[in-house]
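With one protein chain held back, the other chains of the complex are shown just where they sit.
Order of writing sets the labels: A, B and C. Residues in every chain begin at 1.
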């Protein structure tokens, strides 16, 4: 399990959310309050959108609290849209290539969760990645595979439906050959304009996911960044959200439905 | 392209070969004399056999010349059989998971060379890895894939024939969908008792490979460790060697033959 | 604050103590039970004595639980005398040069504790290091400075008295220009034959330190490696121990006394 947050709105220094909150992401890397994994110190990553068409990634394998470069970059970088992630490995190596967010073209993606029996289904997962995207498969996580499979499902034109179908396919695979808990999924992805997030699980334990609408933008976060603030809204399981300017659109997110309709790979 | 060496014989401190020779492996990491890549500084790795049944791996992503741990370990570790490798990436990331030697069970393997159009054939290569070994696929190199495919071909019982068949399959794949130069291959592998090495290429440019029989053991090396010593023997293309005690057995190594006989994957 | 352990006795694989105990050092790196710092993940280090005259060091900046090389080395390395340390920085950078154990000649040293107002006294500490040893000053910790100052006080011939005098000098410095808590000190050091350990603080909070005499050797550890075992002995504050074969000699350790008698630097 991992922790993450995203920001979209007015330009904001990254460290305002990553470092300076009561329950900032860096604090969550040592002491997450929600979920079963208090320590999320197997690497971290940032993706922010600048003037280039693609996001900028900074990822490394140290705990977020001890990385001197992270402190520098988060203090000096302002962006209107960024994603940040701290990792707790569920089995794969602590390697930059396994750190979130992952990127392709204008898209970035980060995930908290797991596919059951990942070791048993990894080769089949890799085979699900569209051939023309396999060159972007850098590491060994199911998260990166899900992201590339979602591209194959049409993420560009149908950002939530494509993710739903990708998750449906991965859950099917896990049910066939994997192990409980099949799939747990909280994720956040962006095309540089909108941020999407979804929450889902095969069982009752969908990883936590919240958002908060501020006056200058929207925060999406694994857990609230300030404990006593009532403005945090929990995203319900089987639900996706989409930011549109300062609004949040809520969608159903039902991979099992998508699964029933899916085309055979 | 990369550089490597192996030792089998009496116990020897690793740094005697890695650091202290006129053209030691660490010197080759800065200034290889043979081949087109003088700098081999995209990580390194050691595998040595101790009293455990499996080899011990130390691998990291810095240049061999600047790694303080490498210097310590090579100075204090003695082994009767070890492999050492310095890497020059042909495209994949500088990551510990892409560093040689690779290991499975009692086996270790290291490679200097490339499969043409690796990006285009990588997914097919991954699909060739036996399902039960896919959990050992850590990185993205064709080298690691070749090693695991060779296990599927029976490396345990037929160490040279299995490698021949694996290379045959990979070369076929590269001819079908890859790009020139299809396959260049100099490699070294061991079960902890014997060391095997082979040299092959689809074209005329098989990567260099030499050995030398010393009074207390055998060195196999990409290039001679001392320039003026006539005792170094060049391993010819299409040839494999196998150490047996203090002797070197020479075998034909003809993946194209193996390819013609290969079972369909 | 940090956690550490040492072994002297029959040859033993390092991972037996570092990985395989109920409350092993790697577990302590995530979840120390004693003391105020449960997470000790700002690097780690090993020093073991082999057939060479000097110890072998393996140190790196990742958490001990996520370092693939550490797992390999600890599994394959056997030694009759080794030190192991997991670090929680009290301010200085997460850098290999700040990781314990530190080494000079045949000696190794590791520390859990702090000197009050370290930033204010660091330059004076550096000036206390004997000139001929300054080339061995690699990092910025007070721990490394204490070790080198102790060498200047005659560690070679008087291993406990020299450490007492060094600590006395550092405590005096901290009282003059530093800040509370002046000095907290639990440490372990070795010449490759004997292991020494001491516990001391300017206040009532000397860092925890224990030992256990086993049938084939002696373990010294920040906290017991198995919670229900009564064989663990707490080392009292103001006390040093020294191993002699399978025996433990107990000495007074009184830096304030030494301080009163100290020669002026």
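Going forward, a residue touches a chain if its C-beta (ideal position, glycine included) is under 8 Å from a C-beta of that chain, and two chains touch if they have at least 3 such contacts.
Note that this is a predicted model, so its numbers are computed, not measured.
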Check each of A:3, A:59, A:85 or A:165 against the chain that is not shown and name the one that touches it. A:59
Tell me which residue among B:1, B:93 or B:138 touches the hidden chain in the full complex. B:93
Quick one: say which of C:93, C:179 or C:233 touches the chain that got left out. C:93
Touch residues of chain C, complete complex, unshown partner: 93, 95-97, 119, 122-123, 126-127, 129, 131, 134-135, 137-140
List the residues of chain A that touch the chain left out of this view. 48, 50-52, 55-60, 68-69, 72-73, 75-78, 96
Please give every residue of chain B in contact with the chain that is not shown. 30, 39, 41-42, 61-63, 66-68, 89, 93-94
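One rule holds for everything that comes next: only the chains that are shown with their structure count from here on.
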Taking each chain's centre as its mean C-alpha position, how far apart are chain A and chain C in Å? 41
Go ahead and note the Å separation of the Cα centroids belonging to chain A and chain B. 38
Residues of chain C touching 2+ other chains? 68
